[in-house]
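With one protein chain withheld, the remaining protein chains of the complex are depicted in position.
Right, chain A next:
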Amino acid sequence: MDWQGQKLAEQLMQILLLAFAVVAFATGYISGSFQMMVLIYAVGVVLTTLVTVPNWPFFNRHPLKWLDPSEAEKHPKPQEAVSAKKKPAKNMI
C-alpha cells in the first residue's frame, strides 16, 4: 500500500465500523431483538475486514517512486532542496 492507501484504509475501516454499529443498534432497538443487533454488527465487522485489511490494488493508486539501486549510487546523498519525497520506510508492503 502507498501512503494515500493507508490513510484511505484507516478511514474506511473507522467509518464502516461506525456505520454498521449505528445500523445494528437502530435495527436491534426498533425490532426489539438483541440478537439482530449482534448479527448485523458481526456481518459488518467481517465485511469491513474484507474491504480494508487485504492489500487491494485500489489502495495503491499513488505508488511511491523508488529509485533504482544503481541510480541511487550515481546520485549523492540529497541536499535539503532535493529531498522532498525520499523517505526510507523499511516495512512497507
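Quick notes on this one:
By definition in this document, contacts are C-beta pairs under 8 Å (C-beta built on N, C-alpha and C of every residue); 3 or more make two chains touch, one makes a residue touch a chain; residues count from 1.
The rule we apply is simple: contacts and distances are computed from a predicted model.
Among the names given as "Nucleolar complex protein 14", "Calaxin", "Signal peptidase complex subunit 3" or "Outer dynein arm-docking complex subunit 2", UniProt records the absent chain under the name "Signal peptidase complex subunit 3". In the full complex, chain A contacts the hidden chain through residues 1, 6-7, 9-10, 13-14, 17-18, 21, 24-25, 28-29, 31-34, 37, 41, 45, 48-49, 52-55, 89, 91-93.
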